[in-house]
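Heads up, one of the protein chains got dropped from this complex, but the rest are sitting where they should.
Let's turn to chain A:
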Amino acid sequence: MTAAETGAGDLLRIEGVTKAYPGVVANSDVSFAIAQGEVHALLGENGAGKSTLVKMIYGLVKPDAGRMIWRGAPFAPSQPSAARSSGIAMVFQHFSLFEALNVAENVALGMETPPPMRELAARIRAVSEEYGLPLDPSRMVGDLSAGERQRVEIIRCLLQSPKLLIMDEPTSVLTPQEVEILFQTLRQLRSEGTSILYISHKLEEIRTLCDRATVLRRGKVVGACIPRDSTAREMAEMMVGTTLTPPERRATEKGEVALGVSDLSVASPIPFGTSLKAISFTVARGEVLGIAGVAGNGQDELLLALNGELRVAPDRVRIHGKSVGDLGPTDRRRAGLVSAPEERLGHAAAPNMTLTENALLSGAVRQGLTARGFIDWRGTEAFAEKIIESFDVRTPGTHVAARALSGGNLQKFVVGRELLQSPEVIVINQPTWGVDAAAAAAIRQAILDCAAGGAAVVVISQDLDELLEIADSFAALNEGRLTKPRPVQGLTIDEIGLMMGGAHGMEVAHHAG
């Protein structure tokens, strides 16, 4: 068996930890151990209980039962500062940085007793060079890329010389090159004796980086493995609990151009957003164009410009040759374009409205749910029921508020609502973000089915595996510019990384070090 039973060399042992929230048991009798100087993966789908578990280790949440043993002594941190003083540091998935302050100031804000600014800047520089994470302490955080912001968080942790570093989904914002840099840093930390608890659902990453893995499903430990000796598929099936079927592709003839975009430039309506710069591409009937890119490179803006929330000159966007650039969302729907924005609650769906009302939200035009402005509620409810049934949305009924659905279920509802409108052009941003593997597979299959039915599809995603799985052609957004789309067949990961860009000068740092 694994080292969990050896005990002696363990840095942290979790024994029978249980935590329940009203209506849901987040962790049930969870036990595992992290050894000194290992990279331990915590693997599980969204909602498997990973976050609750690390929050307990970090002192944000108290367990209802069970105990934790830190370096041989019982350990019950009452708050994060207690965990930090014991030597535990955490890099959260969502950064807590102030954009209007510089790097050193941000680091100082996270410290209990910050040293003078000049001394701190020198230490930041030293640590960043030591670990191959170049970072200028005087730069404004607002000017940094997502990868650089993560470095701020990591360096903030490293300044405390932690014994255990917890990283929650660290690579979701990084390009392949940046991931490689991060892994080198983590390996260096491991060689110095620091343990790392690495939370992710990206299996290939875990296989390349982690020494051991503990798999959670529905709050319980369902298995442990040595990632290097397991296949990604084995781990995925352990995580999901069922056998996975990859989406099926039917070879289709490439039809005539359905969506054409030429020289599209538009300023971002979002504060600190990214303007789109001279974007041009076409998508044919039956084709899936995958658009990759690290978050914040213009994905949201591109969706808004395509679905009509942002208006441009008429001929910049064309659907079946008809200029629609100056039309709003309703007219673009009428022309055959449907879209699913990334943010489910608040953008794609109104949180406090029922599923029926949310079905009306974007379905009114193409489903003919209104007559002379009066709403056909019965028809709308039937449409909502059809979405729920076709996309296996788990909900007590159509009367439930959107916010009561779990993220994955709501995503299925939102994507289903668009795909069921017999669209000619589909634009989806992050189709499977935060969705469990089974639902993600279902969504991808539904997208491919629509494409096979003759729809032109644009999928914007940060999940490269997903894009490579479903896209026919591939392009990347980088600081508001789109690379020329290329056929997916024959693309290498290196080429993709170069298309995505954004790893400014990082390779150099490691080669030098």
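Here is the rule we go by: contacts are C-beta pairs under 8 Å (C-beta built on N, C-alpha and C of every residue); 3 or more make two chains touch, one makes a residue touch a chain; residues count from 1.
Rule of thumb we're sticking to: contacts and distances are computed from a predicted model.
Per its UniProt entry, the chain excluded from the display bears the name "ABC transporter permease", taken from "ABC transporter permease", "Chemotaxis protein CheW", "DsbE family thiol:disulfide interchange protein" or "Beta-ketoacyl-ACP synthase II".
Annotation: of A:T274, A:N307 or A:Q430, A:N307 touches the absent chain (contact as defined above). Across A:A404, A:A438, A:A452 or A:L468, the residue that sits in touch with the chain not pictured is A:A404. Of the options A:A348, A:V393 or A:V459, the residue whose C-beta touches the omitted chain is A:A348.
Between the chain not shown and the residues A:T208, A:T330 or A:S422, the one that touches is A:T330.
Residues touching the missing chain, restricted to chain A, are 22, 60-62, 78-79, 307-309, 328-331, 333, 339, 341, 343, 346-353, 357, 360-362, 364-365, 370, 373-375, 377, 400-401, 403-404 (touch as defined at the top).
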